[in-house]
Structure formats: structure tokens, C-alpha cells
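Heads up, one of the protein chains got dropped from this complex, but the rest are sitting where they should.
Residue numbering begins at 1 within each chain, and the chains themselves are lettered A, B and C in the order written.
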Amino acid sequence: MRRKLTVIGNRKLGAYNVLTLADPAGPRPQPGQFSMLAAVADWGGGQDERPHLPRAFSVARWHDGEAHYLLEDVGPGTHRLCALQVGEEVWALGPLGRGFALPVAGQRAILVGGGVGIAPLVILQDQLLRHDDATVPPVVLLGFRDRARAQGATLLQGAQIATDDGAFGHRGLVTDLLARELGEDPQAVVYACGPAPMLEATRAMCAVRGVPARLALESGMACGFGACFGCVVPTRDGYLRVCIDGPVIDAERLVRVDAHAGAPE
Amino acid sequence: MRRKLTVIGNRKLGAYNVLTLADPAGPRPQPGQFSMLAAVADWGGGQDERPHLPRAFSVARWHDGEAHYLLEDVGPGTHRLCALQVGEEVWALGPLGRGFALPVAGQRAILVGGGVGIAPLVILQDQLLRHDDATVPPVVLLGFRDRARAQGATLLQGAQIATDDGAFGHRGLVTDLLARELGEDPQAVVYACGPAPMLEATRAMCAVRGVPARLALESGMACGFGACFGCVVPTRDGYLRVCIDGPVIDAERLVRVDAHAGAPE
Amino acid sequence: MSVSFCGLELAHPVINASGTFDLIAADTAFGASLHAEFPFAAFVSKTITLEPREGNPPPRLWEAPAGLVNSIGLPNKGLEGYLAYELPVLAELLAAAHAPLITNVMGSSAAEIAQLLTACETRVEIAAVELNVSCPNIETGLDIGADPTQLEAVVREVRPHSSKPLIVKLTPNTADVASCAAAAEAGGADAVSLINTLRAMALEQARDRATGRRAWLGGSTGGLSGPAIRAVALAQVAAVARRVSIPVVGMGGVQCAQHARDLLDVGATLVAVGTESFRDPCAGRHIALGLHS
Partner (left out) sequence: MSVSFCGLELAHPVINASGTFDLIAADTAFGASLHAEFPFAAFVSKTITLEPREGNPPPRLWEAPAGLVNSIGLPNKGLEGYLAYELPVLAELLAAAHAPLITNVMGSSAAEIAQLLTACETRVEIAAVELNVSCPNIETGLDIGADPTQLEAVVREVRPHSSKPLIVKLTPNTADVASCAAAAEAGGADAVSLINTLRAMALEQARDRATGRRAWLGGSTGGLSGPAIRAVALAQVAAVARRVSIPVVGMGGVQCAQHARDLLDVGATLVAVGTESFRDPCAGRHIALGLHS
């Protein structure tokens, strides 16, 4: 159930914040799972008297009772969370949802992240590197809008980077890098999280090549535990709730990635 | 009009806070006038998603562009204001309302204050002492619930104090002290601000003795400048708006002091 | 930015919501600085009734989540008092601001309303009349404006008594506000305005042994306004604007230019600011400037 956690860190990382919460009692999250977070104090009263509801955030890292989240200030909720001081308290519900199914032994994982959507790939890489039979090291491809956001890449190891403005790494889209990787190894499995257009491009690219892709979707949420039916995305078998049927979903279940099903752009 | 002012001080004074705002451009307030204050940031989102509207506060002191307010934390609005840090900003509208008419030369002023209601008496005493022809020094009678609140008395000079629990000064009501003073000098003029029961006792006491009393009333306010008609109190000539017809009103205009027309108890 | 509304040429589309701005009191409180940045393109008076009204006993205000519940009870000097004492002062203050005056009136029957309109008819200072058929905080009994058939009949009956633009201020406390708007239009209204406050209440916190807990507001029930009702206002204004072809004055929780823009984008011609003026007397002006850019 909902836990009151203490902020033990909240550092700037380029355009993002890394929020660290002490969560000794919390269960260990699976990569791709998320939590609903809300500041205990001053949650509300921001722009348009918001936020009112908690906000969903992927667990970006977890070790010995410390949970790390990567935040981008895009509105009143994230604004408040990015302003949290060490010692302040946060309501946390989670870990929630279905995480990433790990690759089978010998299968190469290609991690594709866009913007703040790289968060769940951080904990996924942590896990893959910890995993004994992860003989094949994962490939990490990250795309960002600009240099300030590209700072987020420092959370992962050996990442190839693309930026829209070419300020850092490849000038262009992360999916350009993905195309190259897939050409080299169609037997890989793709793990992706990011803006809807990036996820849709990834889905399409993997579909034509018959490469399995596991997409971590996003959606506006009120509850995070299946209560409100507000977070649905259209799939081949009708609407699914991102919070309990996802957030990670096999790409083949989607005709296309809904415009509202991605990370903040 | 509404001005954005910077907090230059906010110190605890027993059970109260003394909030100091830099207000270089603001007009000099008359004793008894008030301002509508609201924090620029985080105004709202407190208990029950409040405060939403600004709050009324008597100017307690004013010199060279510094306005002082005496605050008691009794709910979400005062709670937020009491938590203001130096450097934070406050919306201020004022000075508003009708202040105290000063005593005529030679007339002795008796200042009667209860709890946080002492605020307008501070600036009144400042003025009376500054006033050249104030040959007769004002008498100051203050009542408080307990010792922590009695600290407020340090803002005035030569105050006689009463506390409900006798922790400080006379054990009992400030109106006990007033009765004594009036006995000695029926030619005095009384200035009072405090909880409704105190104001009503003062009104009644002065009425029987034919002593003029000027009461600084309070009332729940939405606007402070006559726009909402929400702050009315019943008088002999019907409902009056405390914010523009008051807050200071001659006691003889009242049949009795309305239960909602006093300072927080 | 200038806009024409029922033949009135306004400098911008932002006016005040009736009963939320007392121009005479504001002039007393702010003097020149008010006129230096006058907030409204037209000024709407508080509701005027045939007879003087004291209004409801205090408390009259309850602060709600992101809003305000009021139970003011329409205090006013009555028609005669208004015409004799307030109108001349208002007219003078507004002349300086080049803002036309819209007088808001309320009557409990067509006959009463006809009397009010007739009296306004003779006064050139009054540019238009707003008819309040939607006051939730008077002792109940369905509002005239809550039933389309009744509303259309009343508007049709009173219409001939005024040659001035007639704005019918609808009640939001109804099953189908668009039908009410259509009824007002059919009855001869030149425009409709909405939303008025939503019927609401609050209880005193303390529990009295004898009486239990009484209503906090002296008038028992009141009306909810402010940001809390903004999404309701947008839905009602959109539904009304789709239905009628006369201009619509939209209001309800407007705090900034974006909120005003929302109402204009769903079909409002003018936007009125109420509760936000309590937080900032110049809100109307800031909103108008914001729409401009």
C-alpha cells in the first residue's frame, strides 16, 4: 500500500533530476515497473490548482532500499517533485505494473530510449549486467533533444547517443541507430521506452524484421492500480490499461503506438 | 493596486509570528487599516485545497517602507504565511479600510487588545507617542490566553496584561482592567481590537459609562475592497461591510458585537 | 482585440461578472490607480431588485477547495435607490473608462421584471440589461431559468418592455442548459450569459449539543464559484454556444488569459471575471492584455 518515504537525494542531471527515496520496506521492483508518487506537503496549489492526483514514474534504479527516479519538469506535478528538498516526504505506491520480460540466454538485448524515457532502461541494464548468463552485453541506444538532456545518458554504460540537433553523438533519431543494429543482428530483442513517435518507429522497424520488441508505454494516469480505467491504450484486443496490463507490452499486440502512449517529448 | 512584496523578516514571537515585508512604494497606512495578503507561491494546496483567497491582516507597524504584520497560525492561510522564508514573495493589497480616528488633544486613549487583535494597537501607540500634542500618554491593556501569547505584549510599551490562566499579569479578563481604568477616567476614549466577546464586553462597558469606543472589527473576507459583500456585520443602520465601512467602527453604531466580528480566539 | 457585442463596441472581450465588483467601493479604495488600469471593457452592476434587500445574515462566505461558496443574498438599494443614487455615480465613473454600463436585474415574476426593464428603459446611462433568472442563494422554489418552457414565456412577456440589448443570465443548476439558452433566444433575448454559481453548502465545524451542526452560511445554502467550477462552465458554455446563434458571455473560474481563451474558443463572444477579481482587482485587465498577445 501507499508508503510515506523520505527524500535522501534530488540532484540535477542536465535537464533532468535524479530523485532518491529511502524505501527500506519496499519490495524490489522489476525493471519496467513504476510507482505513483506525490509530495506529502504542497501537492496542489500549483498552476491551475494542480497537481491533485499522484504521478507515475518508472523506477530507474534500486539497490539496498534506495529507489531512484529520473524526472523531467514538464508540469505542476513534476515541477513540485523536482523541487523536493532532502528530508521532505513523498507518498509512494508501488512497484506497480508489469515490467520487462528478460532476454533468453544468449539473446542480445537492444535498449532503445528517448528522453526521460531512458529511466526504465537504466534498471534494466543494471539487471542484465548483474545477470550471470547475460553473456551477450546489451546494446544501448539513446536519443535526446539536446545536450542538456543527453546528460541522462551518463546513467547507462556504453550508450550510443543521438541528438536532434547533433549537439552530441549522431545527429538525428535514435531509430537511425536502431536500424543499423537490427541490420547487424535480427536475432536480437528490443526494449524501448520514449516518446510515442519513437516507440511507433521502433515498433514498425521491428515488425518488418520480425524482431520481438517490448515497449514500455506511458499514459495519463489517475490511480496506477487499475481502478479508474483512465490510462487505456488501443491494442489488437481492444483497450488495455497501461497501469496493470502494462506499462510494458509486446509490440505485436499493437497495430500502432497511440499518440498519447509515449513519454513526454 | 496589488503589489508583489519581498519578505525581509518572519520571526517567532511567542505563539505569534512577526512578518516584515519590504514595501518601499506602498502608501503609509493609518492605524487600524489592513492589507490583503497571499503568498505568491504555494497559495492553495493546503488543508482542503485551501487557501484560495487572500487573507486580511492589520498593519501592526510601518516605518521607512517596511510593513510589519502580527500573525497567528489558525488555519491554512496563516499557516502558509507563518512559514514564509526571507526572500519569498507576497501579494499585498492595501492599506485598506477606515482606521482609528485619533483622540482629541488632552483626551486620554485607552488601548484594549485581545490576542492577535493587539496588532492594530501597536501602530496606534506608535502614532500616539510620535504625535506632539499627545500630552496624555495612552493606557495599554492587553489580554491573552496564555504565556506564549502574552509575548505579543512586548510590541507595545507599558502594557498592563491579563491572562486567562494567570500565567502572566492579572488572572482574568482584560476587561477587568478596563473597568478599573474607566472608573478612574470616564473622559477617556477607548480603542479596542480582539475576540468578539471581548469587544462586546468593551462596547457594553463603555456604553453604560458613555465613553466613546472605537472598535476594530474582523470578519471573513474574500476581497477586502467592497466587491463581494461577504464581510458584513449587523449595525443599527443595517449591514455594513467591515472592509470599507470599517474595520474600525464607533461602538455606538452597534447594538451588540456580532459573534463573527472578532479576532481569532 | 476590440469586439462588438449586441451593438456595443468594446475595447476587449473581458467584463466583470455581476455582483463581484463594486465600482463605487473600488473607487473609494483605490481611486486614481483603479482608473489608470481599468479592468473591464464594460461594467455589469450587481443584481437590482424592485424592493431594497438587506441580503443574508453573516457568515456569507465559505472558502471551498479551489473555490468560494457565497450566500450574499443579493443586497441592493432596490430599483429606486439604484436609479437615484448609484446610477449617476456609476455613469460618471464609467464615462472616464469609456466602458458601457450593463444593469443586472432580477424579479420573481414577469410583471416584476417588466417593471424593472421599463424603469431602465428611460435611462440613457444604461447600455444594456442583464436579466438574472438564476440566483441559487435565495430561498428555493425552482429558479425561473431552470425550466425552458417557463423561461421562454417570461422572456417573451418582458421583451417588449426594453429596447436595450437584453442578456439573459442562465442558471447552471438545470438538467439541460442548452435548451434553456434556446428558450431564452426564442423568447427574444439578444444574448445569454453563464454560468452562475452552482448550488452548494457548508456546515459549521463545531457541533452544538442542542442544535447539532448547523449550516455555516447565514443563508443556509450558497453558490460555488471560482476555479472549482471552470470545467463545468466550459462544458455549459460550449453546449450553449453550439445551440444558439445569439452571442454568449462565458464565465466561471476564469483566472488567466488561457482560461478566457478556452471560453472564446468554444464560442463565447465575451468573457466575465468574478471570483478572481477578489484575489486581484486588476485580474480583468491582465486577462485582456494576455488575450491581446
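As a working rule, a contact is a pair of C-beta atoms (placed from the backbone, for glycine too) under 8 Å apart; a residue touches a chain by one contact, two chains touch by 3 or more.
Everything quoted here is computed from the prediction, not taken from an experiment.
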item	value
Touched by the hidden chain, restricted to displayed chains	A, B, C
Contact residue for the chain not shown (choose from C:Leu74, C:Val105, C:Val266 or C:Ala288)	C:Val266
Selected from A:Gly26, A:Gly44 or A:Gly169 as touching the chain missing from the view	A:Gly44
Selected from C:Leu10, C:Leu23, C:Ala41 or C:Ala64 as touching the chain missing from the view	C:Ala64
Residues from subunit C at the interface with the omitted partner, ascending	62, 64-67, 69, 142-143, 146-147, 171, 173-176, 198-203, 207, 212-213, 221, 224, 226-232, 234-236, 238, 253, 262, 265-266
Touching residues on subunit A - with respect to the absent chain	1-2, 38, 44, 48-54, 91, 93, 96, 219-223, 225-234, 238-239, 241, 244, 258, 260
Positions on subunit B where the hidden chain makes contact	48-49
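By our rule, only the chains that are shown with their structure count from here on.
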item	value
Chain at maximum distance from subunit C, centres defined as averaged CA atoms	A
For subunit A paired with subunit B, centre-to-centre distance based on mean C-alpha positions, whole Å	55
Computed distance of Cα centres, subunit C from subunit A, in Å	48
For subunit A, residues that touch 2 or more chains besides their own	49
Junction residues of subunit C - those touching two or more other chains	66, 227
